[in-house]
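Let's look at chain A:
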Amino acid sequence: MLEARSLTKIYQDVPALDRLDLCVPGGEVFCLLGPNGAGKTTTVNLFLNFVAPTSGQALVCGIDATAEPLEARHQLAYIPETVMLYGNLSGLENLEYFSTLSTGYRRGRDELLALLREAGLQEEAPFRRVSGYSKGMRQKVGIAIALAKEAKALLLDEPTSGLDPLAANEFARLIENLRQRGLAVLMVTHDLFLAKQCGTRVGIMQRGRLAAVFNTGDIDHTGLERAYLDVSRAAVAA
Partner candidate 1 sequence: MSTVATDIAACAATTFGRWRVVRAVAVKELLDIYRDARFRWLAALTLLLMFCALVFGVDQVQRTDRDRVAAAQGDRQLWTAQGAKDPHAAAHFGQYAFKPQSPLALADPGIDAYVGSAVWLEAHKQNEVQFRAARDNPLSARLSSLSLAFVLQAMMPLVAIMLGFAAFSGERERGTLRQLLSLGVRPIDLLVGKGLAIVGVLVAMLLPAFIGILISCFMFVDSSMFSLGDQVARLVWLALGYVLYLGGFAALALAVSAFSRTSRMSLVGLLAFWLINCFLVPRLMTDVVRNTLPLPTALEFRQAIVQDKKKTFGHDESHPAFVAFRDRVLKQYDVTRVEDLPVNFRGLSLREDDENGYRIFDRHFGTLQEAYYRQDRWRAAPGFVFPLLAIQPYSMGLAGSDTRGQYHFTRAAEQHRRAIQTMVSDDLIRNGRYGDSTYVAGPDLWARISAFSYRPPQAWWALSAQAVNLLVLVAWWLAAGLLAVYAVRRLRPI
Partner candidate 2 sequence: MTNMNVLVAAMRCEWRILRLDPALWLVLAMILGMVAYALYNGETLVARQAAAVAAANTEEQEPLAKLRKGLADIQASRVAPPDAPFRDPRNALFVGSGSAATNVALPAQPLAITAIGQSDLYPATLRVSAGSKDSFFFADEIANPAHLLSGSFDLAFVLVFIYPLWILALTYNLVSGEREQGTLALTASCPVQVRTVMAGKLLVRAGIPMLVTVAAVFAGLALIVGGTLASGGQALAVLSLAIIVYGAFWVVLAAAVNGLGRDSAYNALLLVAAWIGVLLIIPSLVNAWSEARYPSPSQAEMVLAVRAASADADRERNAALARYQDEHPQGTALQRGSYRERTLRRLAVQLAATARSEEIMAAHEAQLQRQHDLAGRLAYASPALLMHDALAEIAGTGRSRYRAFFAQVDRFHREWREFFISRAQAEQMLTSGDYSHFPQFSFADNPGTGILSRVASALIGIGVPVLLLAAMAARGLRRCRVVG
């Protein structure tokens, strides 16, 4: 479960995030939409404690990410826009390394391969060096890391930007898979289609605030698009 309690981050007098209250329970995919600079990535960074909040709390399964960052990270998995891995190592070796760092023990090779298969990385790909991987393949390694970690919550930062539609679709299915396992997923994205497709709830941010929240069941694509444009235009007008 991910929870933000009047989470605030101010960069040099400019509020990037303004008293955000948000709760993503297990089994839910919460998609954060919003124009650039609305505070989406800051939210993710605060949950990871990559930056410290000015005030408020970011809780991961009830653990304060600022006070106990290591405990919080135990519960978290993180997949950035481009999953950066060690180019000279194979996908399998990268997974082995990061899963060891995450869990504290080394899994067997077969187990790791199974995880990579589950994440959609097929055949000989796990044995090739990551420097030759496509963006989608790197993301699959990222998912495998999340699986290996047995994380309770997943943070995704624009995971599908730059993916072709086929790969994006495959990715959406993987997310759905994770959701069904009971993970709380917070996904930052610009892709309204993806948000509607795999989100359970969608929040639209502007100027560090959550301007609107919808259940994806209650709204269709056009409605979502209109709501997004309304919020963004209001921001520009202001």
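The rule we apply is simple: contacts are C-beta pairs under 8 Å (C-beta built on N, C-alpha and C of every residue); 3 or more make two chains touch, one makes a residue touch a chain; residues count from 1.
How were these picked? Simply put, all candidates are chains of the complex that A comes from, given by their letters.
Source: prediction; values computed, not measured.
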| item | value |
| --- | --- |
| Candidate touching chain A in this complex, from 1 or 2 | 2 |
| Chain A to candidate 2 touching residues, read off their complex | 45, 48, 50-51, 70-74, 76-78, 80, 82-89, 93, 97-98, 100-106, 142, 145, 149, 155 |
